[in-house]
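For this depiction, one protein chain was excluded, whereas all remaining protein chains were kept in their positions.
Showing chain A:
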Amino acid sequence: MSNILNNDLKQQLVADFQATESRLNGEAKTEVHQKRREAMQRFEALGFPTIKHEEWKYSNVNNLVKQAFDFNVKSDFGANDVETLEIPNLQGNVLYFVNGMYNAELSSIVSPESQLQILNFGRAVKEKPELLATYFAHYANYQDEAFTALNTAFAHDGVVVHVPAGKVVEEPIILRFITDARTANAASQPRNLIVVGKNAEVKMAEAFRTIGDNGSFTNVVTEIVVEENANVQYYKVQNETEKAYHIGTTQVIQKDKSHFYAVTVTVNGGFVRNNLNIVLDGQHCESFMYGLYFPNGKQHVDNHTLVDHAKPNSYSNELYKGILKDTSTGVFNGKIFVREYASKTNAYQSCRNVVLSDEASMNTKPQLEIYNDDVKCSHGTTTGKLNDEAIFYMRSRGIPKAEAVTLLMYAFCEDVISQIKIESIREYLSGLIVEKLAQ
């Protein structure tokens, strides 16, 4: 990959792709690489989205695509740095990716291989070609989504997880994506594939963190396959800098009787776009999606969810909550499809916001497309202020105003935070949130 800083990101990426390809040797013939090449063609055709694109109306990537990024920043991020970014009491399978590259030294895998097969993408290309051939890029839509196409074209690192049928992974999987922007504008495109077999169970978290004063750009795609009667808890945690661009897609496919829980918490980030797409390709499935965001300053947080009820008798429920301050902006776009044959679908959606400044704004857009009559669907959005009566009540009991406000804001988030079932992650987040709310 070139370090040439070109002021047009697209041209830079096209050149990067060719340079990478010429160094691939044997791998160029693999199925994975055929996908990459196809995706690159799609990206070239699509180009970066503009605000004329319906799905990008409120999230303008113009400033991103004018910047130059180095996709191969060397980082000396090591054990000492980990200490400063420590998540207390973190236990389990903890994998570090620094500027998109797996760092085996920092990582530790504790679950037995019989429960959990986990390896970085590069190794998986060599050691698990069948798994990748079956699942990789089968669900995330690189045909139409420019950022997904781009990520697919550059899919070289990230994690590949396979939980064999019937296995309950006791220890959680924690993926820590560290962007080290201390020396340059750092970019990375992690690509993850999680396959959870029939009757299997796993809890996992993706935690994104940026350090350093330069700009950064993360374009991540995670595909999650939840086989029949499997249970997956998936948490995405973002704590990046004001200069960080984060665009991510989590693409989930659920089979019969499977359960999927997602919690997406954006504590900090400059420009954040999270796509969470779930296809309920089975009957009697349940999906829960929770989200929390606290933009302040000039931060921008955009959550797009897409729930596609493709089969009958399934249930989905989503709850997104945000607190916006200063001149920050937020977007929630929740699309629910109920396909023609998906009768007896239950789909619920709710987005609640507290806007604390006149200059902050929140755009919410529920979109229900229902092609079956025998369904129960509802959606609701609210935007309000904090309850002055409640603040006075607390103050009248001796709680200082600032603390009353923080308590109230935290209480507002509580029902989402409590959904996180990995204790260390929940505690870590709850600390970060209290700190952020008190700002």
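Convention: a contact is a pair of C-beta atoms (placed from the backbone, for glycine too) under 8 Å apart; a residue touches a chain by one contact, two chains touch by 3 or more; residues count from 1.
Simple rule for what comes next: contacts and distances are computed from a predicted model.
**Q** One chain of this complex is not shown here; going by its UniProt record, which of these names is it: "Cytochrome P450", "Lipoprotein-releasing system permease protein", "Fe-S cluster assembly ATPase SufC" or "ABC transporter ATP-binding protein"?
**A** Not shown, but named in UniProt as "Fe-S cluster assembly ATPase SufC".
**Q** Any idea which of A:F43, A:F154, A:F412 or A:Y428 touches the chain not displayed?
**A** Among A:F43, A:F154, A:F412 or A:Y428, only A:F412 touches the chain that is not shown.
**Q** Could you please point out the chain A residues that touch the chain left off the display?
**A** Where chain A meets the chain not shown: residues 387-390, 392-401, 403, 407-408, 410-415.
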